[in-house]
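Excluded from the complex is one protein chain; the other protein chains are retained at their positions.
Take a look at chain A:
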Amino acid sequence: MACLLEAPLRISVLSEVTATSRHYVDRLFDPDPQKVLQGVIDMKNAVIGNNKQKANLIVLGAVPRLLYLLQQSSSSPELRTECAVVLGSLAMGTENNIKSLVDCHIIPALLQGLLCPDLIFIEACLRCLRTVFISPVTPVQLLYTDPTVIPHLMSLLSRSQRTQEYITQIFSHCCKTPEHQTVLFSHGAIQNIAPLLIYHSYKVRMQALKCFSVLAYENTQVSMTLVNVLVEGELLSQVFVRMMQRDQPIEMQLTAAKCLTYMCRAGAIRTDDSCVVLKALPCLVRMCSKEHLLEERVEGAETLAYLMEPDVELQRIASTTDHLVAMLADYFKYPSSVSAINDIKRLDHDLKHAHELRQAAFKLYASLGSNDEDIRKKITETENMMDRIVSGLSESSIKVRLAAVRCLHSLSRSVQQLRTSFHDHAVWKPLMKLLQNAPDEVLVMASSTLCNLLLEFSPSKEPILESGVIELLCGLTQSDSPALRVNGIWALMNMAFQADQKVKVEIVRSLGTEQLFRLLSDPDSNVLMKTLGLLRNLLSTRTHIDQIMSSHGKQIMQAVTLILEAEHSIEVKEQTLCILANIADGNAAKELIMTNDDMLQKIKHYMGHSNVKLQLAATFCISNLIWNEEDVQAVVNSDCAHKGSQERQDKLREMGFVDVLHKLTQASDPNLCDRAKTAMQQYLA
C-alpha cells in the first residue's frame, strides 16, 4: 500500500497534480470495500488545507461517487462517516466548491443521512451541512423544502454538544425571512434553544444567542414569547443582560444587545425598561468606540440606530452617552492617512470597511437627529459634518448615498438648520443631482428632504426653483410608488405656498390639469390630501384666485363637487371646504359658487355637520361670500362690488343661511361662534 502511494505522489510533484487526484478518485471504485474505506481516508488526509487538491477532486467527479457511497445502506458506518467528513472538507474550500457540491444535490443527501441512528455519522453530516449553509452562495430555501427536516433537526438538538453547535449555527444562518422565523418558531425553536444559552460551551451559547437574534428581528410573535421565557428560573432578558457584561467577549455583548433591541422594537420590551436604557443602549454605544474592530463598530452603530429610531427619549439619552456624537465623527477617518503609508494590509482592510463605516455613521446620525432640535444642532456642529454629508450624497456606494440622504432628511426637519448650515453648504446642489437618476429608495428620501428645503422660509428655495425642479417634481407625481407621488406633490405644495404668480402658473402648466385631477382621484389618501393642499396654496390671494379660476374654474368646481359627494375622511372634506372658501375669496371666482345652487346647498349642509372643523370651514366659505368688499377694491369698483355683495347677501338670506348663521352664533365652540358672529355683522353693515 505504502509503495503504491509513493509513486504517484512523486509524479505529482514532478508533473501535474491531476494524476494523483485521479488516483484518489479511482480508488473510490475499488470492488473491495476495505480498500474503498482506506481510499476515502487517504483522500481526507490529502485534501485537508489544500484548496487546489479539493478543486481537482471536484472536477474529477469525486463528489457524486462520495455521495453515492454515503447514501448506500450497504456501506459500512465508518465509510459513510468518512465520506461525509471528506465532503465537509471539500466544502471548506472556495465558494466555487460549495456551488459544485450544491449542484450535486449534496443537501438532500446529507439531510437524508441525519435519519441514520449513528451519532458520529450524524455529526459528520451536520458539520458538512453547517459549512454548506453558512456560505452566502447556498440558497437558504433548501433547508425548508422538506417540511420534516426542521422538526428532525429540533429532535437532534439534544443529542450532543456538536449537534447543538452545528444545528444552531445552521438555524442562525438560514433564518432570513418572516416565513423562516415562523417555521422555526412553530417547531419549538425557542423552547429547544433557550436552555443552550446557559450551556457550558461558549460556541454553543454564542450560536444559540445568534439564533434568538435572527428569530426576534421584526417579529412581534417571537419577541412576545421570548420575554416570558425562563431559563433556569431566570428571565431571558436577564440572561441577555448578563451576556452584555463588559468582561464578556465583544461578539456576545453585541449579539445580546441585538436580541434586546429586536425585542424592544417589536414592542415586547418597553423603551424605558432599565435593560434597554441602562444596559443595551450603553452597550451599543460602547461598541461604537474606537477600541473595537471596524465590523463591530458598524454593527453596533446600525443596531443602535435601529433601537432608538422611534423613541425620542432614547435618542436624547444616547446623544449624551459617552460623547457618541463626537465619537461617530471618527467613522469618517478611514482609511486614515497613517495607515496608508505604514501598512498595506491595514489600508486594504480600512478601504473595505470605509463605506460600511460611513453609512453606519450616517444612519446613526439620522436616527439621533430625527426628533430633537438640540441633538440636530449638536450633530451639525460636529467637525465637518455638513461637508461630509454633501460628499456622502455623491459617493459611489449606493448604501452610503442612501444613508447620507437619510441623515440630511433628519436634519432638514430643523427650521434653524434649513436657514443656516443647509444654505451655507448649498446642500441642494448634490441633492438635485441625486434626484436626477437614482433608485426609488434613494429618491423617496431625497424628495422628502427636498420637500423641507422648499419650505417658504428656506433660503435654498430660490436656487432650487431656478434649477428646474418643477419638471422633476411633476415627473415624480406620475410615479408608480405612492411614496414618491406623495413627496412630489408635497414638494409642489410647499413650493406653491405664498409663491409668485409666475411660479404658480408654471406649476399648473407643468403639471397639467389632467394630471392634477388624476391626483385628486388617487387611491392614496395622502396624495389626495397634498394635492388639495397644493390647490389651496395655488388659490390664495385674490388675483391668483381669479386668474386660475378663470382658466380652470370649471374643472376645479367639478372636482370639488366630486370630492364632497364621495366617501372621504373628515380631513379631506375640510381641506376641500377650505379650497371653496379660498375660491369664495376671489372677485370673479365668487360667482362660480353663487351660481351653483347645488354647491350652496352642500355648504349649508356642512354648516350643520356634527364635526366642528367642517362647520368652521363651511362658515368661513359663506363668510367670504357675503363679505362687504368696500375696504379693499373700493377705489376701482366700489359701487359695483358693493352691489355684488348686497346681491349675494340677499340670495343667501333667501336660501336660509341667515338662520343657520344665527344658530351658529350660539355654538359652544368659541371659534365657530366668533366666525358666525363676524359673518352676521356683514349683514348689519
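Here, a contact is a pair of C-beta atoms (placed from the backbone, for glycine too) under 8 Å apart; a residue touches a chain by one contact, two chains touch by 3 or more; residues count from 1.
One rule holds in what follows: contacts and distances are computed from a predicted model.
Look at the chain that isn't drawn here: its UniProt entry, checked against "Large ribosomal subunit protein mL62", "Peptidase C13 family", "ERCC4 domain-containing protein" or "RAN binding protein 10", names it "RAN binding protein 10". Across A:321, A:391 or A:510, the single residue that touches the chain missing here is A:321. Checked against the hidden chain, the listed residues A:48, A:278 or A:312 yield one contact partner: A:278.
Within the complete assembly, A:246 is the residue of A:200, A:246 or A:502 that touches the hidden chain. Annotation for chain A: contacts to the undisplayed chain at residues 245-247, 277-278, 282, 317, 320-323.
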